[in-house]
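Only one protein chain is missing; all other protein chains are in place.
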Amino acid sequence: MSSATNYNYGTAILAAFEYLLGRYPEVFVIGQGLWSPWYVGNSMTALDRKFGVERIIDTPVSEAACTGAAVGAALAGMRPIVVHPRIDFMLYAMDAVVNQAAKWSHMVGGQAHPGLTVRAIINRGGEQGAQHSQALHAWFAHVPGLRVVMPATVADARDLLIASVLSPDPVVYIDDRWLYDQTDDLPPIVELDLADVRPKVLREGDDLTLASAGHSTRIALDAAIRLAEQDVRAEVVDLRVLNPMNLDVVIESVRRTGRLLAVDGGWRTCGLAGEVIARVSEAIAPREWRAAPKRLTLPDAPAPTSRVLESIYYPGVPQAVAIACELVS
Amino acid sequence: MSSATNYNYGTAILAAFEYLLGRYPEVFVIGQGLWSPWYVGNSMTALDRKFGVERIIDTPVSEAACTGAAVGAALAGMRPIVVHPRIDFMLYAMDAVVNQAAKWSHMVGGQAHPGLTVRAIINRGGEQGAQHSQALHAWFAHVPGLRVVMPATVADARDLLIASVLSPDPVVYIDDRWLYDQTDDLPPIVELDLADVRPKVLREGDDLTLASAGHSTRIALDAAIRLAEQDVRAEVVDLRVLNPMNLDVVIESVRRTGRLLAVDGGWRTCGLAGEVIARVSEAIAPREWRAAPKRLTLPDAPAPTSRVLESIYYPGVPQAVAIACELVS
Amino acid sequence: MTASGAALGPLADPAYGHGPLSLGDTPPERLRGQLHTMLRIRMAEQHLALMRRDGLIGGPVHLGAGQEAVAVGVSQWLRGTDRVFGGHRSHSHLIALGGSLHGLFAEVLGKDTGLSRGMGGSMHLWDQPRGFYGSVPIVAGTVPLAVGAALAARMQSTGDVAVAYFGDGAVEEGVVQESLNLARMLKAPVLFVVENNLFSSHMHISLRQPSNATVRFAQAHDIRAELVDGNDVVAVQGAAERLVGHARRGEGPGFLEAVTYRWYGHVDWRDDVDVGVNRSIADLENWRARDPIGRLAAALKAAGEWSDGRHEAATMEIRGEIDQAWQQAVADPYPAPEALLDRVYAARRAARP
Partner (left out) sequence: MTASGAALGPLADPAYGHGPLSLGDTPPERLRGQLHTMLRIRMAEQHLALMRRDGLIGGPVHLGAGQEAVAVGVSQWLRGTDRVFGGHRSHSHLIALGGSLHGLFAEVLGKDTGLSRGMGGSMHLWDQPRGFYGSVPIVAGTVPLAVGAALAARMQSTGDVAVAYFGDGAVEEGVVQESLNLARMLKAPVLFVVENNLFSSHMHISLRQPSNATVRFAQAHDIRAELVDGNDVVAVQGAAERLVGHARRGEGPGFLEAVTYRWYGHVDWRDDVDVGVNRSIADLENWRARDPIGRLAAALKAAGEWSDGRHEAATMEIRGEIDQAWQQAVADPYPAPEALLDRVYAARRAARP
C-alpha cells in the first residue's frame, strides 16, 4: 500500500522513539551515549536535538543509579526508557532491574507498577571480547515480574518498542546490533498491548520446527531457505516475547512437524533454547515426536576476541542446517 | 565406623571452614555478618575468634567491592571465600561474579585463574518477602566459567565446600538455610577434585526419576518415601554440581525409568528443572519415554510475605507426590 | 567538619544532649503535634515489639524506637504529592506522614487490608496516597528510585520533592554515591536523609568507615547539606525546612544527616547488647536518656505548653487507637490465593499468559 514506509531495523527503533516522544509527554530517555551520534547505531539519531536534552538524558557512567532512577520515575507516573548500549554493562544495574522493578508491583500489593522500559542492546562480534558480547536474555526471562521482548523483525523492532513503553509493567527490550541492516516496508504504527503479543510463525513448513528469538530468528529464516533447497520444509517460529512466556504457537507447530530445533545466540545451560525444548517436551506426548529435540546455542565459553575463534564461536546458518538435516534424516 | 562424626548441615559447613582455615594459610573469608553470631546460623560460629579478624573479615555494606576484592585476591594467589548471607544481596555484585570472575581465565588466555569461592546463601520463608527469598542458582548455571555447587546432603555441605575452595576456578557455592537441621554421621574429610564431582543417585527405583539439587533434593527424598508407601519406586538423583553440568547419571536413570520429574525451588522459565528436562529429552529417543517429563518449580511470582501465600508458594512434598503419581498413572 | 576521625564530635557522644530541647521560636502548637506523632510512632513500635516477641507477628520487624524525631521533623514540610522512599526500618517514615496504624498492623500481619495488601509485611510498606511511595529491605535499593521520582517531579513541574531515607550502612553501597552525583547533575529535587544511628546491624560505623560523619559525601558531591542532632526535632525540622525549600525551589538536592540511635537491636524486640559489636549497656542507657520524645516533652513542660496530664491523655488516646487497630487487623482476612499471581503484572490476564 502507498502508506508503507521503508525502514531498517535501526530506523524502525528510531521511529518508535519519535512516535513515543512526540505523542507521550511522560516518555523520556536516560542512558549512556544519548548525546553521541555513534553509541547506538542509527537507532537514536538526533533525538536530543529534536526533543531536547531534558528528555534525552545522557548520563554519568552510573548504570545502577540511572536504572534505579528510571524505576522511581516510572513509579511517579513517567514512562522512562533506560538505554544500556551493551547488555554487559547492565550487570551493574541488576538490583534495580531484578530486586526493584520486577518485584515492586507484587511487593506493594499490585497498587503501583514501575512501567519503565530497559533497552538492552546485544552488541557483539568485531573482536570485542567476553565483556562486550553477552546475550543475557535468558536471565531476564527467568525473573517473574519482568516482561522481556526480543524483536527479530523490522516491524517488531518498532512496534514492540512502542508496546513495551506503553506497557504498565517493567519491560526489558533487547535488540541486537547484528539486525540493524534488515529492511522492510511497514504500515503505519498501531499500538499493541504487549500482553497480547505471542510467538509468530514467520515461515510455514511441516518437516520440522525452528524456534528462536532476536538475531537467531534471522539464522533460522536463512537456514529454512537453505533447507528448502534440500526439500526440507522448516517452519520458523519467532518467539518475540520471552517473559511471560507462552509457547502455544510453538507447541502447536511441533505437534504437526514432530521435530524441533531451538536456536539461540545465548548460552546453553538454563538458556532460552533449553526452555523451549522443556516446554514442548512437557506439552506433547512422547509418541508425537518424530525425533528427539535439539538445540543450537553458543558453546560453553565466554566470547573470544581473535577472529579465528569468533568465527567458530557464534552459531550460524550452516550449523543450523546441519542439525536440521540430522533431525529429518 | 568409630571415626565418624555427627554433624548437621550447618556444622558441616563450619567444619569445612575450620579445615580450610587451619590447613591453608591462603584461605580467608570476607563478607557481611562474619563477626556476628547470628547472620549465618551455626555455620561460621566463632571463626573470627579462632582464626582472627584479619582472616575473617567483616565488611562495610558493599557487596560489589567485597566480591571484586576477592576476585583480585584470588588472582594474587589467595583462596578467598566471599560470604553473601543472602543470594539476593549479590545482585549488587554481578559484575564481579559474571563479568570478571567467570571470564578472567578465558580473557587472559588461561594464564591466570581467580580461584575464589562465593558462598551465596538461600535464606527464605519466615515472611521475609520478595527481596529476601530468591534462589538464583539457574543464573549462575547459565554462565560459562563459573562452577556452581549446590549441596543437598550434610556430607556434601562439608566436602563440596572444601572442594570449591581448593578448585582453581571461581565457584559459586549455594547453601540453603532450610537444610541446616539435617544431621548425618560423616567419615573424616577427604579432599575431592570438584571437576570430578557428578550427580549421585541417593535412592534407587525404577518407576520414575526425580532429579533435583539443594533443598529440592530433600523434597524429592521425602516424596520418594511417600511414593514407596504407594508402591511407586522413585529414583532420586541429586545434581550437586550445576555448572559445568554433566547429567549422564540422570540420563542413565531416565533410560531405565522412562519417566522424569525435575524438582526445583527456583523459578521455572530458563531454570534448572527445565534444563534437566531439555538435556534428557535431547539425549534419549522419544520411544524411551513412558510419559512426557514434568517439573515442579516455584510459580511465576516473586516470593510473597503473608503466611497464607507463603504456604502455597514453595513447592513441597505433596505436590511432588501428586505429580509423580500422574506420571506413573 | 573534617573528613577523618570522629567528625561528628559531640553529636555522637551518648552523654550529649540529655537535657530538654531548646525550642527557639517554633510554634508550640506544631511542637505538640510533633510530640503526638512521635508518641504514636513509639507506641506503635513498642506494640509491634511485644507482638513479635509473643509470636503473633510472623515476619521480622526492624524497630526505630529512639529515632522518631528524624521522620517527624522532615515530614513537617512534606505534602501528599511528595514522594517518600524508605528501607527496612521505615515505620516512622510512614507514620510521620499520617499513615494509618491499622493499615500498618494489617500489613505486618500479612492481611489483605494492609497497606501493601498483605504482600509485604513490615519491610515493604506503601501508602502513596499520603506520599509514601514505598520501602523495601535491600539496603540502599530505594535511594536511586527517590532520585528518579524527584526527576519526574521536576519534569512534571509539580513542585513536589522526593525523600530518600537511609542509614549510615547504606551509605557504603556504591549506588548511593552514584545517586548523589546523578541527583546533583540532574538538579533533582530530592532530599537525602541519612539516619546515622552509628550501626549497621552489629557493626559500629568505626569498623566500616574512616569517619563517622556521612555528610562528607554531600560535600564531595557538592550537595547542600546539614548535620543535626537527630534526637532533636527542633533541629531536624529547622534543617529540613531549609533543605526541602531549597529542593522545592528547584535549586537541587539536599542532604540531611541526622545523628541518632536505635534502642532495640537490629531486628525484632530485643536490644542487641549481647549480639552487637561495640555496643555497651552504658551507651544504650545514655542514648535512652537522649530520648527525642522525653526531651521535647520536658522542654514543652518547662515552657508551660505541656503537662503530665496531657501526656497521659495523649498516651491513652494512642493506646486506644493501637488496640482498636490491632484487633481489627487481627480479624481482617488474608489475601486470597489468587493474589500470588494476580499482583505480579499490572493486568491479571498478563500474569498467566
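Letters A, B and C mark the chains as written, and numbering starts fresh at 1 in each.
To be clear about the criterion, contacts are C-beta pairs under 8 Å (C-beta built on N, C-alpha and C of every residue); 3 or more make two chains touch, one makes a residue touch a chain.
Just so we're clear, the structure is a prediction, and the values are computed from it rather than from any experiment.
K.L.:
Just list which of the chains on display the missing one touches.
P.N.:
A, B, C
K.L.:
Write down which of B:125, B:244, B:299 or B:316 is the residue touching the left-out chain.
P.N.:
Only one of B:125, B:244, B:299 or B:316 touches the chain omitted from view, namely B:244.
K.L.:
Give the residue, chosen from B:37, B:72 or B:299, that touches the chain omitted from the document.
P.N.:
Considering the complete complex, B:72 is the one touching the chain left out.
K.L.:
Check the options B:11, B:36, B:100 or B:117 and report the residue that touches the missing chain.
P.N.:
Of the listed residues, the one touching the omitted chain is B:100.
K.L.:
Which parts of subunit A face the unshown chain closely enough to count as touching?
P.N.:
Residues touching the hidden chain, for subunit A, are 33, 35-39, 58-65, 88-89, 91-92, 126-132, 299-302, 304-309, 312-313.
K.L.:
Touching the missing chain, which residues of subunit B?
P.N.:
Those residues of subunit B that touch the unshown chain are 28, 54-55, 57, 59-60, 62, 64-78, 80, 95-96, 99-100, 103-113, 115, 144-145, 147, 167-169, 195, 244-246.
K.L.:
Pick out the residues on subunit C that sit against the missing chain.
P.N.:
Counting over the whole complex, subunit C touches the hidden chain at residues 3-4, 172-178, 181, 184-185, 207-211, 216-217, 219-222.
We adopt the following convention: only the chains that are shown with their structure count from here on.
K.L.:
Compare the CA centroid of subunit A with every other chain's and tell me the farthest one.
P.N.:
C
K.L.:
So, what's the distance in Å between the C-alpha centres of subunit C and subunit B?
P.N.:
Roughly 37 Å separates the two chain centres.
K.L.:
Rounded to the nearest whole Å, what is the centre-to-centre distance of subunit A and subunit C, using the mean of the C-alpha atoms as each centre?
P.N.:
41
K.L.:
Which residues belonging to subunit B are in contact with no fewer than two other chains?
P.N.:
64, 88, 91-92, 129-131, 299-302, 304
K.L.:
Give the residues of subunit C touching no fewer than two other chains, as numbers and ranges.
P.N.:
Within subunit C, residues 118-120, 124, 136, 138, 141, 174-175, 335, 339, 343-344, 351-352 contact more than one other chain.
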